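Only one protein chain is missing from this complex, and each of the others stays in its spot.
Up next is chain A:
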């Protein structure tokens, strides 16, 4: 079919061209044209194929109209226009008429208005949908550049004529297009719908043409054009037409027009047939308007940058302002700082501009209010609207409002409330929990997360906390969501806060953030039980742990430069954390360390006024004890112990010895509940290490006898625990470690501890004498010295005790290894002074040797012994006292 037609058209086109090329055969040429045009009379072709014919014929007719244009003085066009109307069939007749008519229009002084009117009237003669659509499309295409508008107005024509012409054409085409749906067999409905969609662009082209007319302002658009278009769209009551054409209207006309006619447009959408997706239409409108402001911003920025470029190249524009800026520029070159200030000012200006623009828009009308009342109307008039659609609309409106009124948080809050209400109405329906609704709600809830502050001068990004704090309904909406959605949102907040490293600086913010995180922070035993029953995969457990880790990290971001304020903020946070039940074991350490940081900050800042702050510090310590007790009650014994040790380190650092003592008593009481012997051993070694450090504050710095007494009690108790350890080697090691409790090599009167540590090897002689002096001094000068003397005794006691313990080990290789370790301890003391005699060491070496001879033993202790002896021989080279040691 198609190919037959195409061959005929090609043949006839050739013939037509031949006739046109030879003189006086115009009539024949037109006949040929009429013949190939007859092919367009078919109704057997699909729109696609018909379009192919149309294209070929369009080209052929183009040849004809060019010929006519070139030769018009010879052939009077008005006569010709009459003449072609005698063609036999209506379709060829009208195509020819339009061809001649449009050429006629292009000529000077042609009766354009009459020709337009005549053509548009005559086109009514074709009522077959496809044929009619293409014929009118031809009319539209051919008249494209000929219609009078602002740039092409002649005496008796006006812009109105053109708009009238196009609108009429549009209305007629739409009617044909809609009628196509209702023709033919009803079971071919699907097929027809598809055909119509293929043809939609023909109808829409009229609207494009209309938008391209020069000289249409928004008033004319509002009063004349839009009402007629909307009337047609509403009246046709056709699904495809309404959806498609409204979209075209939104896309082709300028944004300003839409802003100006928003009421009309929105009202029109309410009169559409119910099947039309209002969501689609209003969202495309909102998107368009939201993008509009971005485009405007872009333009503004371009202008700015152009200006700046102008400044830099210093083009000689002699306006006052330009000169001023140039002089300013010179100043800038002199001083970089000023330049930076300038930039800041510019930024400020930008801000002012932006806010002014905002105001301007607000003065014009409240875009938000219009859309919002529209949505309210929708709720009223269209109860059939699904919650999917409603939530999608609300989400878009939120975003639109934020682009137009970034500071108007009330709008968003209103929308959130609205969402809440609507959700409530759909409660328990299947729709309310559909994936689409869920996604929409997620998007709404993520708005404060994604809405990064625009006016941030520095590059540091931040969640818009202002927005968040002003949304009273946000938490309500969040809480109304499924646990899954809630934790998803909390998760997003967590990640963003950490990404941006946002400091949480005041109480409102801390409250707000922790409210949002409640789904992660709070304990949710009920759900845990459920998941355990079903399939508590290790993956989800891991996920939960990582979340807790993030919460712990966020605590570090709570910061206020005032330590007291900061501790208040932490206190606020702790209230939320305490709701976490057993989860506190993941978060409390971070909390406690942050409190400890504050204490140290106070000290460094107000060192001289430490007494003024003691009360507050005491309060903090009390708080910390409470947290640790909570951890303890959840069974985290080891963690509680570690934290207590850390806390007591700090209280020791600031010389609050009574607290240190208290903490240690607490430590002992928890320690007694430990079951794992490895745990016990580790804790004991740590306690010994820490107590060695406390010596200075309890013994040297303190003038209080209670402190000394307390300290003695603490270390005695620690040794007692050491002896009670389960395993012999642990006992032995703990006891020889404990010997260091009575040995303080550091000379606290001169701060040269460092020197000693460093020089021990090379200058062991001088260390030796120094220490010797120490003990002598101590002996002479009161308490410190007397302590030292008892020290020596106690050190010996400990070493003896550990020897006895190792001797009692049943495995001889273990006991020998321990002997060697004790030997090493003895060497340590020997280097530090005369606390241990050379004889003692010699005896010990003898003892080890004997044991090694008697028994068949692993290589390990043997080698360790060898290394120790080698060390002694190396020491002999630098310390003559070692000559006394023989082996």
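As a working rule, a contact is a pair of C-beta atoms (placed from the backbone, for glycine too) under 8 Å apart; a residue touches a chain by one contact, two chains touch by 3 or more; residues count from 1.
Here is the rule we go by: contacts and distances are computed from a predicted model.
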> For the complex's missing chain, which UniProt name, "Autophagy protein 5", "Vacuolar protein sorting-associated protein 29", "DNA-directed RNA polymerase subunit" or "Large ribosomal subunit protein uL3m"?
Replying inline: "Vacuolar protein sorting-associated protein 29"
> Which residue from A:208, A:498, A:670 or A:700 sits in contact with the chain not drawn here?
Replying inline: A:498
> Out of A:688, A:714, A:799 or A:852, which touches the unshown chain?
Replying inline: A:688
> Which is it among A:72, A:442 or A:553 that touches the chain not included here?
Replying inline: A:553
> Which residue among A:156, A:676 or A:716 touches the omitted chain?
Replying inline: A:676
> Residues of chain A in contact with the chain that isn't shown?
Replying inline: 337, 340, 457-458, 498, 501, 542, 545-546, 549-550, 552-553, 556-557, 559, 561, 586, 589-590, 593, 596-597, 600-601, 604-605, 636, 638-639, 642, 645-647, 649-650, 653, 676, 678-679, 682, 685-686, 688-690, 692-693, 737, 740, 751, 754, 757-758, 760-761, 821, 824-825, 827-828, 831-832, 863-864, 867-868, 871, 874
